[in-house]
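This report concerns only the one structure given below.
With one protein chain held back, the other chains of the complex are shown just where they sit.
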Amino acid sequence: MKRRDFLRVLGILSGSTLLSSCGSRKTKDFVSSVLPPEEGVIPGEAYFSPSTCAECPAGCGLSVKRREGWPIKLEGVPGHPINDGGLCIRGQSSLTRLYHPKRVEAPMLRNGDGKFQAVSWEKALSLVSESLAGSRDAGRKNLFLSGRTTGSLSLLIDAFCGKLGVERLPEFEVYSHSAVAEANGLLFGERDIPHYRIENADFLLTVGADILATHVSPVSYTRKLSRARIRGDFRWIHAEPHLSLTGVNADRRFVVFPGREAVLLAYLLRQVLERGPRRHGLPREAVNALPRFSVENASEKTGIPAEELAELSNRVTKARFPLVIAGGISTSHRRGLEVAVLAGMIQWVTGQIPGLVDFARNEKYGGTGTFRDMEALSARLSRGEAGVLFLSRTNPVFSLPAGFAFRENVRKAKLSVAFGDLLDETIKEADLILPLSHSLESWGDVEPRRGVVSLVKPALASLHDTLSEGDMLLRLMGAVSGEGPATGYREYLFAEWTKRFGEKGKDALLRDGFVEESLPEKRVTLNGGKASAFLKETAAEGGEPKAPVLVLAPSLRTFDGRSRGLPLLSEVPDPLTTISYGRWLSVSPGTAKALGVKDREEATVSSGDWSQVLPMKIQPGLAEGVFVAGRDFVDSPPLRTEERTGEATWYLEGIRIEKSGKVAAIPVLSGSPSQQGRGLIPDPSHKDERHHHGKESLYPEHEHKEYRWAMAIDLALCNGCSACVAACYIENNVPVVGKKDHLKGREMSWLRIEPFYGEAGNVDFLPMLCQQCHSAPCETVCPVYAAYHNPEGLNVQVYNRCVGTRYCSNNCPYKVRRFNWFWHLWKKPLDRMHNPDLEVRAAGVMEKCTFCVQRIRAAKDRAKDDSRKVRDGEVTTACAQSCPTGAITFGNLLDTESKVYRLAHLTRAYRVFEGLGTNPSVYYLGGAKGGPEREGHG
Amino acid sequence: MASWGNLQPLSSEFYSLLRHGLFLVLFFHLPFLGFLIGGSALSLLLNFLGKEKRDSSYLRFSQELMRTVLMSKSALFIFGLVPLLLVWFVFARVLFDASPLPWPFWAGILGVLLSGFALLSLYRSARGRAMDLSPMTAATGAAGLLALILAFFLFSAGYGILFNPGKLPLLQKQIRFFLSWNGVVKFLLFLAFFFGMTGGAILLLCGRTAEGGEGTGAEYRGLVHRFGGNLTLLATLVLPVFLLFDLVTLPEIALSAEVFVSSAVVLLLSLAVCLTLFLFDGKGEGGPGARVVFLFVLIFLAILLHDDAAVGNAYQDRIAFLAMQEAAVEAEPGKEARPEEPAAAAQTGTDAGKVVFEKVCAGCHRFDIRVVGPPLNEVVPKYGGDAEKLKAFLREPVKVNPDYPSMPRLGLPEEEIDAVARYLIETVKTGGSP
Amino acid sequence: MDKPDKLAQVEQDVLSAMKKPGLGYLAALGCSATLFLTLLGLWGYQIHTGMGVAGITHPVGWGVYITNFVFWVGIAHSGTLISAVLYLFRARFRTSFNRPAEAMTVFALLVAGLFPLIHLGRTWKFYYLFPYPTQRMLWVNFRSPLIWDVFAVSTYLTVSVVFFYVGLIPDFAIARRYKEGLAKRIYGFFSLGWTGTRRQWKNYNQLYLFLAAFATPLVASVHSVVSWDFAMSIIPGWHTTIFAPYFVAGAIFSGTAMVITLVVPMRKILALGRYITDDHFESIAKILLFTSLIVTYSYVVEFGLAWYSGNPFEMETFRYRALGDYTVMFWIMIFCNSLAPLTLFVRSLRRNVKYLFVLSLFVNVGMWVERFVIIVTSLARDFDPYAWGTYTPSIVEVGITLGSFGLFFTAYLLFLKTLPVLSITEIKEHL
Partner (left out) sequence: MTRSVRKPAILLAVTAYFGVLLLIAAGLWVSWQRAGIAPDQPIAFPHTIHVSKLNLPCNFCHIYVDRSRHAGAPSLTTCMSCHRAIATDREEIKKLTRHYEEKRPVEWNRVYFLPEHVYFSHKRHVKAGVDCSECHGKVGTMKKIRRVGALTMGWCVSCHRARGAPLDCTTCHK
């Protein structure tokens, strides 16, 4: 029996089998299992189990929604210390990694002709153990390289390496934040990233740190930021050399000349020293060594207007709890360490250490290595020192510059063993692939922040012949010692947890999915001598990248490129450019004009002997002479390593651009970057479109007896992160249609984020979904009542009644209806992701958002069991559930106590195109981001 | 009609009565009604044609037809009314099980039918008196015919409902469920049958008696035969189509091999009718009349068998259920004679408990030995006489001993739980045997 | 020639058109039939693969298919106009055109009726569009203009077919006289036993008049309903009160042009010059000119309304219509429908059959483009700027459009050889 069949039977044995209410004649889904299902599992009802997201190092808590044993949706765990219910776009898409059709399904060994061949685990493990011994005997070193690893697995790797004589190398992360860690080590003796308590700040200055999308723990930061914003007395200014999602969401965004962030911070530090709020002083030498900039001087050097700088320094000096966070792009150039050090000094001087900057709960980046470490490794490999090279959850071949020649060097190891799930560049170079189970198939824990341990618990048996890394290591240890594995990883973990948290703590971990240990406050002090010495040796300026410069930025959708392979992430467009599939190079309108390139025109970017062809996207808000591309859009760029910190510079300097005149076919989903003055997001400059015409309807009014479902979306909180879009795709079985259809404008998303660029360079995001109009234009034109208004105010689409005239879509002013142009198929096993509460729509049928009517139905079902009405907050849509900022509120408008009722009656509530008289049920809360006119918000 | 409320629940005999009653009714009533509708329709048509073409042979034919089909008042009563009254009661009985159609409805049908009969009688007698009819008389005939057809349509609709017992409970709430496609198809099927049979009868019966002028005899006979033949042919060609529609509109459970086979027989017989009409085309003695009529009787029987089988299928589980109940009653005559009584009568605590025990628990439990569940003498003492604890268990059973299957939630009313709990504790205490 | 000879001559002339077909005819028929078969093939492909094989997309959910629908319904209109309305007004020149015009109406409606089916996402569920009783108690939405369409077009088709057929009855009887064998029987059957008695003629004329009176309001109502498919919507560029008269005028305009397009070659090939004279053409040309002026006026009014309303959505839509992605189409429309017909003010051009033929082709193109422009440009730029998009017809749509002409001409060519192409009795009447 093949393993997969065995697993299937195992599933049936334990009663966790597909048992849909429908089933066709052919599927044998009405089954008497041998054993009753596990406790608490009822076939046909959804149930949740805790786990932790492994899509990026942030370690967000997951609540895995399962039906009949199959995970069908991931949600954030409310109350989790990291993400508190929110989940980002990558986390949502992590499910497509689990069911990815191209996962490595069994151990693969490279055979004589360089092709991979499936082998058994026994054979693979014995090969590894033989090679380990062989290499040791031949005097070669066995090496273990992994991505960032925390929690028990890290301990196990140590044990493994210790026992088998393997050298554990520093972990490799592309975004190791080593400049910041280095600066903190220098100033405070803590070489790590501290935990920033943004929620308690009243003024935030972020310099380069893309805290909303990719920096360290984005969902965590987003939630904290929302809390601060909702509190009301909070201002946030962001300075960056390029344009990021974080930047456009700040109250004010400054564009700094690349590499001149240190000037800004030096100016600010001096302002703080001179004008307060000074809680700590600096040694005299340090103050003297600190460069002096007048406002004009600093303004000229940074490119920020003088009055803005003055305003900024006023803000910082007047704030009671100012917080400065530097990182990301601004600490990844030649002056990166200066930027980090100056930011740290401001934090110190303003007295926010400890406080807003918490070293007790640091983010555990101490063990993460740098590019320098990788250079060393590369050198060792090229010298042929390596025997067995383990590569776990890391993709250096893709991430490292071509100069490292890592691809060639990996081949020089005697046996390279890669652990992974998808065939990425590094795995393809390995001699032996050991397939990793997805985090939803494995036991484990992570400790993304010191003192926060989050549980990884399997939500299903392995789909393929894979093992978790823990099990793999334990089995390897067993194979080497010849005794066989002592215990499984699960038992190992349980023992570890009992040891660390006690029996009670272990149970709490298993129940809640996380444990937050109480930690003593950590007091650090500034090492004045080192600080002064550093300031004396260096200058705040000089060595800036030469224009034109290409900035390689981390990407919201793929992080450092590791999430590239997930189909859903290419389907959801980038919120700033609305490009879904493909790569592009952003360029400011001015530069584009100077170069004479059209939008989407292909151009060759080159630097030295490196070059690449990329389409150009004209992007408002960028500085002149700055080009931006996603870190994963360019192949092996010749990045340099910053000597002092080991951080890679993310800049290519003095690049050349040659236009080709050919317009590339990349799908830009937005029809217009501007609102065209149509008041979708009202702005004082727009004409007031909000007046009612007071038109009488020809049709009788709809009556709502118990419920009228409505939604309120706070645009001041929405940051365009698109997590809701991904959540909607997965919840509602929205098909992924691919690039060809995207080019024709046939994307299927029920919910989209519309970015609108203002004249002032600001970007506002408008989540657009079906507005569930009270007087819906789509309903009256449907000839067959497939679109109709239900008694609960929903604008229902009955899919199997639809004949496909597309009149409803034509007549929808919001254009939120989607037509199934083809039969959409889910490649196996992606079809396991289907939410059985929804039909998969046939070709020729119109589909759309119905406020997750299946969730409403389930909630009403529960309420009916108790003979009561659905309570406020009991039911929420997938988008609202997923939103890291909590911008979306869903509820019953007839309930005057409900949150949505309150929000819909705020003065800043409005509805899009109110003048049309469609009377939508989606209320948007307008107002500038964090503007002073904000009203109270629950 | 108030007395209906006291009727006993249906037994399997009632269903048999229904089936056979229907069979009888259809066998006598339908052909009669068929002749009546077919004959008078034709007579009216001929009357019109005769006037248009100024051809007296048409009128003569019309007269003869009326005379033939509307035999006498007693025949009217025996074949037209008695079976219908019979079917009314059977219907009422069956439908009562789930839904009494309001009696005015049935009275209405009857009224329409009677008025139809009356009007046609008037028309017949007028027809008999004179060749040339006033438009008023023709209108009377037409009104009678329409009334008859309307009554027959309603009858068919009700008849169609019988094949779909799942709809019976719905009728109770909303009368519009009375209409169904199957009923409409049945109406059309029988109408086709009527005309075909009338045509056959014309071929057989009419045109022989040479009442009119002798010289026109052959010509008249030719006319009659042409009419009868064409009518039969047309009806026979159409009839099977409706039969197929009947198969489509019957509910799934009413279908069976018998139903399909009898339909096929109807088709073959219809083919035979057509062939007969062509092969015995007016030549030889008597023409095809007798054969056609004979074949139509066979068709009719086949249709009845078809319907009988379908009704049987539709009610099979009800009949089986009733038969099973009756068998149980016969097996234990003393105990089940008054099924509702014991629970009501045995008011004294443990007796009520015993009744519940035997009704609900005895399937799985005995006091002394293991059946499905554990012996009660072992498990009840665990509650130490605490009735509340036992009651809590009975309300929401939980699995205690892994050797046994978990006990289902019984969903008993509180007073029964109370009674049975006290009964169990009492019985176990006093030695543990009922 | 004395009168009886003349009458016989008419019969022979007209019926001679039904003689054995020549090679040219067969080639034309073959081409048309091939095009029609292509349509069927492409339609099958579209059903099998999905609507996505057409170029229509989001936000432009209607494209060439609906354009064709409106175009063909429009073509159908002037047939009714010429035969029914002109009959009521006793316009004598009608006799030369009415039969081909009526045939054109019927065939154009058949083609038009095909397009709503082709454009349905799930064609196989088309019966959902008809009200029929079931236990489900599901009905169609009578508020939807598409349902009005279903009723309007099917009524129109029924009335047109009946009108066409009734007009043919006496001619069938004449054809019966000239035919032999099976054909004689068939013509005989369809002539319904016509003998041409005084009583029959009396009843016949009453019926014909009644049908003409019944069909006349349909000219206005059907195309008004078709226009409401657009006018009842909320889309800027569609939602206008002038749509009904505008569309009716447009329909008559395009239909008249199509009549010219069809009759000019027919007259030449079938040698009917004696019965269809330049005078007749001049009268038709006057109708063309008149309706062209109405249509042009409507264009102006549309823009005026948008400008005067101050509504930014409307203004942008019309700016886009004239100057946006489809500007070429727009100016083709203006040239063909508004400028070129102005030449008909010159009498000699009105009487120049060749010129009229060329002009009619322009108008045909122009009116097709007009519908395209109205449908596509309005959808491409409606309210939400994010959802703006463009539309390019796909090869499947082009093929199906050509195929619809194939179907039309197949039917028309078959008509030429099977039915009397001119109304013999009426020509006789006017001799």
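Every chain is named by a letter (A, B and C) in the order it is written, and numbering of its residues begins at 1.
Assume contacts are C-beta pairs under 8 Å (C-beta built on N, C-alpha and C of every residue); 3 or more make two chains touch, one makes a residue touch a chain.
No experiment lies behind these values; they were computed from the predicted model shown.
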item	value
Missing chain: touched chains present in the view	A, B, C
Residue among A:516, A:839, A:874 or A:895 touching the omitted chain	A:839
Residue of A:42, A:138, A:379 or A:825 touching the missing chain in the full complex	A:42
Selected residue (touches chain absent from view) among B:114, B:244, B:297 or B:392	B:244
Residue of B:24, B:45 or B:255 touching the missing chain in the full complex	B:255
Subunit B residues touching the omitted chain (full complex)	166-167, 169-170, 172-174, 177, 237, 240-241, 244, 247-248, 251-253, 255, 257, 260, 263-264, 267-268, 270-271, 274-275, 278, 316-318, 320-321, 324, 359-360, 363-364, 370, 372, 403-406, 408-411
Absent-chain interface as seen on subunit C, which is shown	134-137
Chain not shown, touching residues in subunit A	9, 12-13, 15, 17, 19-25, 28-37, 42-45, 788, 790-792, 794, 796, 798-801, 837-840, 850, 853-854, 857, 861, 864-865
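Criterion: only the chains that are shown with their structure count from here on.
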item	value
Euclidean distance of C-alpha centroids - subunit B vs subunit C, Å	54
Distance from the mean Cα position of subunit B to that of subunit A, given in whole angstrom	68
Touching residues on subunit C, where the partner in the complex is subunit A	49-52, 55-59, 61-62, 116, 119-123, 125-126, 128-129, 138-141, 143-147, 150, 229, 232-235, 312-313, 316, 379, 382-389
Subunit C-facing residues of subunit A, complex	578, 669-672, 674-678, 680, 687, 699, 741, 744-747, 752, 754, 756, 766, 768, 777, 780-785, 788, 801-807, 809-811, 813-815, 818-823, 842-846, 913, 916, 918
